[in-house]
Structures are given as structure tokens and as C-alpha cells.
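The next block holds one structure in the form of C-alpha cells; read it before the comments.
What you see is the complex with one protein chain gone and the rest in place.
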Amino acid sequence: MKQRVAVCAVAQIKNEPDIWYQRFQGMVLECFESIVEQTGVTFDMEKGIRNVVTCSDDVFDARTISDNAVTDVVGAHFRGEEKVCQDGTNALGYAMASILSGHDDLVLVMGHCKESQTESRRMCTNLAFDPFYCRPLGLDYLSAAGFQARAYMEKSNITDEHLARMVRRSREKAALNPYARKNETVTEADVLQSPLICDPIRRLHQYPVTDWAVGMLLCTEARAHEFTDNPVYLTGYGNCMDSYFLGERDLSTSTVLQKAARRAYTMAGVDDPKRFFDIIELNDGYAHQLPMWAENAGVVEAGEAAKWIDAGGMDDRRVNPSGGMLNGNPIMLGGLARSLEVVLQLRGEAGERQIEGARKGLAHGNTGPAGQHHAVLVFEK
Amino acid sequence: MGYKKRNRHVGIVGIGETKFSSHREDVNQPEMIHEAVRGALDDAGLTMDDIDCVVHGNMELFEMVHQPDMWHTLGTGAYGKSAFRVTTGGTTGGTLVCGADNLVASGMYDVVLAVGFEKLQEGHTTGGITNMADPLWARRLQSGALTAQAAVKLIAEFGEARARRAAMTYRIIMDMHACKNPNAHRAFHLDWDQMEDLMATSPPLIGDLRLIHMCSQSDGACAIIFASEKKAREISGKPVWVRDHITVHREETLNLHNNYYPIETTHSFAAKQLYGRNGIDNPLEYFDVFEMYDPSAWWGVDWLRDFFLLEGDEHIKMVENRDIMIDGKMPINPSGGVIATNPIGATAIIRVAEAAKQIRGDAGDHQIPGNVEHGLASSFGGTMWTVLTMLEKETNW
Partner (left out) sequence: MSEYYGIDVDDVFNTMASRFRPEGAEGVDAVFGYDITEKGKWKLSVGQGRMALDITEDLSGCDVVVRVDEQTFAGIIAGKLDAMAALSANKMKVEGDFNLFAVTGKIFTKYVPPGQEVEPEQELVMLKRTISVNQRFATGPIMGTFLQGLKEKTILAIKCPGCGRLQSPPREICAPCRIRNDSWVEIGPAGEMRMLEYCYYASPDPLTGETRETPYGAIGVLLDGCKDNEVFWHLLNPQQLNDVRMGMVMGDKVVHGTRLRPVWSANRTGSINDIKYFEIDE
């Protein structure tokens, strides 16, 4: 690939439990204005943004064509707009392809989701299952994660105590992140006493209901200087889809995350993911997923996650300084939150969370029940 | 810097369509998709092993399945593959083509399968469309995709009699085309001598928009396989090249109730941009076939002017002179178009598939006579959005 794809600007609002005081349009507009202000980008058909890639979900928005509502606030009036209906890492991957194809120089990526709008996330995700068998059984993304947690924990020797440690750490990290959802700090004892919602998953092991919006401006390398003097390059992207029936998957592992990661690493020329990255953001909607994704993305040796956590590996390897999805990002946007943290870190704009000299980052996102689909991104300075 | 040269060419090497109907109770959603996927693979002489990436799309609130690409892996064959899901309402099928094209052109993937589908009988279509409207306002006002706006406009400009005849002529022609397409959902065998009767007695839906003018609600799926130029030439003896595409959306408010003209439509904007940057001065001369996304006969007539950048009543004359018939000067929808067949998530990708078949010369009974080199396909959806795609027989641009 001759030209790389640069991230010129990122923008977000604060992750919150209930943005009752704004509708999507207002949330997205703030991000839009920030990007325009940071970069001075226009929507000129020759030199500006001609295409926007959005990320949102019809069921959670309770709107057919959920991107319909935000066409104007993403600047797509008489411009292109394409909605990626998966975790936002794929919106970045698709935007990357649009730029590398030569079809566009600039692509604006904007995402929104208001989990607080629906009475029940579980009723929504129950609808992801086939109407004949799985749905009537009452499967939803929580119970799928429960099956996965049980299988993975048995195989990996990750214990309830490990999970407690991860939740406590996630909140400590997030407390340093002004845009993270404001949660109570918890002790490990608090987590261990948190009620079981889907054994072995406790309430505090699950990412809390969150509303958020985010935007990023991607650009072909040659023109990045027009919009920023601090570009971060998206050098690798890979995704992969697993099979559908939970019973057909080995839930204790994720071969598709392995594949997605390998595709991204090949593209970016990463030989050893255990040593390559200065910062790693994994999309842990559930506490058990942090070590699980770490093993399958190859940043920790398979089967070693428990020892790794015990040895303080999460801090050594600079994993999830943002607090991760576990602290709270809405469904669909987790991967964008991971990517955004990586970009800020690589730009040196991560404030109190800054990892000194960060130049290479990994961001991950997942979609579907128990991570049926994974995407991995490699960012470099 | 205007429009840039693309990284590499992309060719269509396989096409698969299900029979479109309102009674596909014999298959579930993944099974129906599988029919189209199998069709495309067989057409291309490929297996799933040859596919790098699957792009999936539909309007999920019609069937009320959340993130349906998960379940549909059973039918798309996406297991272990890269997979995307892109949706933009009615234009979804067109976006799938743009998406697949971008993905292959980027160099990130060599062979991409795009599949669009819908099983409208499993939900309530008009209710599903009304659900796109703002819940605090328009949801109380919108009636799905139904509007008499185009009829009011055409009648105001050209008079009741002429406008109504033009819409009905267009409708009958579309049906005649559909009768030659064994996959089409509805083919009524309408005859010219039914014109007066239909105009007078077809049940009115809204104003002058009558049942006979309005598109189908269909079940069906369509899959297209795209490959990089090198692979395309290896796989297919007659790859169809995707030359360019453009997507033009607009704000959420519909301006169907404004009776204010002229206004710029996304159709004409898309056409001007696309032709302009490809150096095409006379689209009517240049293109050999146009598969237009025509949700109603009134819109079909009205939009000819937008898409071909015509003036005055040139577009009405095209219909009156029957230039738009399969053997006419500018064949429109030799497949029968959207009025005959409309499985919404697939409808726009079917336009590209049908235009590609014409270029390949294997559309069977509804094949346009002569050499078909330059094809145009449009998508429509959302709040009057457009996707416009250009297809070529040779990579000669």
C-alpha cells in the first residue's frame, strides 16, 4: 500500500448513563462541530468531505434507517453517507478501504448510541437470535456472554477474584479519563459481593448502560497536513465472523479474533504482538473478556492470562488505560472508544492517562453474541 | 484535485438472484439468502473458499431481527471470513455495491460477495417504513413510502390527462418487461387496452397514486461477487466493470409536501456529479441501459428528467414514444423494475445485477438487443437519497 490512512481528528462527548437532555442529533452535532473546528475541514465536492461513514443501530435507536436521523448533523446533506451496522471499528475499516480505493480522500466517521432509550438491552439483543429456537429460549447477549464466561474461566483458571481485580482497575483508570462514564470506585470486595446476573457474570462484571457519540476524520496520508500537524496512521485492519449457533462455537476461545488480529497484523507488518504495541485497548464488555481477548489477540500467550494478570501484566502491557468498555460505552461504539483512546495516546493528548512515548497502539472491537464478530486495528505514529 | 483515479479496477464476476415473490414460506431467511449466494457462486464457478469477504445488508426492522448478519452467517457463508454489514434503508443494495467496490479497489480484499435481501412477508412493510420517521413528529404523519407528490407535480406541469397517461404508459411498459423476466415478482400481463380502465378504477392509495402504480412488497435475495481486475479476468469470461459510483443523501425532512419547484434533488445532483467527473456530456446517448429504482410509476416518469438531465417535457416524450421499452432508444428497467419486484434490502443491488446481466448479454428473454456496453443503475431510499452506479463492458476509461 503506497499511501497510508491518517486519523486527523477525534471528537467525543462524555459517556453518560442517561443523556435524557439531548437527542441523538444534539449529541452528534457536538462531535461534528469539534471536528470541523479542529481541522477546518469543509464539505467542498472537490477538496472536502464527500462521504461520511456512520455507525448506529436500528433496534437500539428504535428507528428504521437509524442514520436517517443524523444525516444533517454529520454534514451529509447532498453528500454521501453509508452506515456500518456493526461495531464502529468496522466503520473505521470501511472508511480506510474507501480512502485506499481512491474513491475518497477524506472520510468522516460518526457514531451514536443511546442505550438508555430502550427499556431493556436484553430485549433488544434477544432479537438478534433466530425466532424459532434460540430466541424463544431467551438467549440474549448477556446470557451468551455467561456461557462464554463459564467456558473460558474453566479453561483459563481466571477466577472470580481476577474479575474483581479487573473491574476495580477499570474504574481506577476511567477516573483519570474526563470523558469516561462516571462510576463509583469499587473495591474488589464490592465486586465479589455484586449480585450474580447471569452466573458467573455479576452485575459489576457487565458494562453499564451508556449513551455516547463520537467522530473521527480520516484522510489520505498526502493530505493529512491540511487538517492536522499530529496525524496518527491506521496501518492495519482485519475482521472475522464466527458461526452463529453458540453450541457450534468453542466458547472458551475465539478463533475468529485470532484470525482478525492476524489479518490486521499482516497488513501492518506486526511480527510479535506481545512486544509491538505501546498501548492496547481491548473491547471488554464483560470482565472475563479482557483476558480472553488478550490471549486471542496474541498479546498474551494462550493459557497464560491468569498468570499474566497476577504478575501485573495489564499495567506492564498498558492495557485499557481508558477504563475499557467495562467502564461503560454503548453497544456498537465500544471499538470506536478503544480506537479513540489509542489515537489520543499516540498524539500525546491522553492527559493523566498518558503513556510516555506511545507510538504504536492496538484497538479492538466486537459485534454480536459473545463476540461472534471481531475487528482489530493497528495505529502508528 | 477532483475525482481521483482508483487504486485498481473491480469487476462483477458472479450474480445470483432468488425468484421474487410474496410467498417464500418454504424458506427461512438464511435459506433464502443461501439460494442467492449459491446462485452467484455457481455463476462465477467459485466456492466459498474463494471469497475473502462478505458484505451483508437489509432493513432489519422489517423482519425485526437485530444484527441479522449474525444469524444469516448460516446462509451467507461468512464463517471465518471477513464480514461487513452496511445498511442505508432503500439504498442499501446500492451501498452494498459501493461497499464491495471500495473494499476490492482498496487492495484489502480480492474477492468480495455482497448480498442484499428482504423477507417483507415476515413483518409489516408500510409500518416498518413509517418507523423511519421521527417518533416525535413525522411518525404520526407518514404513510410508509406512499405519496402523491410526484403526481401533483407532473399534473401541474403537464396537465391531468397527459400526466396520467404517461404514468400509466410507464406502468404498462414496466409490466411488459416484467412478463419477460421469470424472476420478477409481479407480472400481470397488462395490455394497452386496459389503460383507461386502470386509470379510472385501480383503487387509489393517496390522491392520484393508485394501487396499480405502486411497487411490490417482495421477498427475495440477490448476491453479486466482485473481484479485482486480475482475478476477475481469471474467473470470468465477461466481467462487468464498476466504473464509478456516487452516494448522495439529504437531511431527514422530506420535502414532499412543499409544492415548491424547482428544487435540487439528490437524483439530479448525483447525476451531474457522476457524469461530470466521468466526462459524459450526453447521458441519454452514452448509456445503453438504465435500471432505475422506481418505487412508483409517477416517480419513474418524473425521475427520468433528473437522471438524464433533460428539460421541459423531453422525459414525458420518452415515455409517450415508448423509447423506454426494451427495444427502444433508451431501455429503462428491462427487468420490470421495482414496481414489479421490491424486496427492499435487495432491490437496489438487483438494479446493478440486472444492468450487469444486460452488459454480459445473458439476461435471457428480457435482454436488450444489440451490444450493451455502458450501464447505469440507481438506488433510492431514506429521505429521498440516491446511489448511482456506472458499469462498463470494457475498462476503457
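Note that the chains are named A and B in the order they appear, and that numbering of residues resets to 1 at the start of each chain.
Criterion: a contact is a pair of C-beta atoms (placed from the backbone, for glycine too) under 8 Å apart; a residue touches a chain by one contact, two chains touch by 3 or more.
Here the structure is a predicted model, which means the values were calculated and not measured.
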Option from B:27, B:48 or B:206 whose C-beta touches the chain left out: B:206
Per the whole complex, from B:68, B:144, B:300 or B:382 the residue touching the absent chain is B:144
Residues on chain A that touch the omitted chain in the whole complex? 19-23, 25-26, 29, 32-33, 36, 43, 62, 71-73, 75, 77-78, 114, 116-120, 123-124, 127, 131
Contact footprint on chain B, counting only the chain that is left out: 22-23, 25, 64, 124, 126-131, 134-144, 146-149, 152, 156-157, 186, 188-190, 194, 197-198, 201-207, 211-212, 250-263
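The rule we apply is simple: only the chains that are shown with their structure count from here on.
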Could you state the distance in Å from the CA-based centre of chain A to that of chain B? 33
State the interface residues of chain B toward chain A in the complex, per the touch definition above. 1-2, 4-7, 28, 54, 57, 59-62, 64-74, 78-89, 95, 98-99, 101-109, 128-129, 131-132, 134-135, 245-252, 264, 266, 269, 273, 381-383
Spell out the part of chain A that touches chain B in their complex, as residue ranges. 1, 45-47, 51, 57-59, 62-65, 67-69, 71-72, 76-86, 90, 93-94, 96-103, 105, 124-125, 127-132, 237-244, 255-256, 259-260, 263, 267, 367-369, 372-373
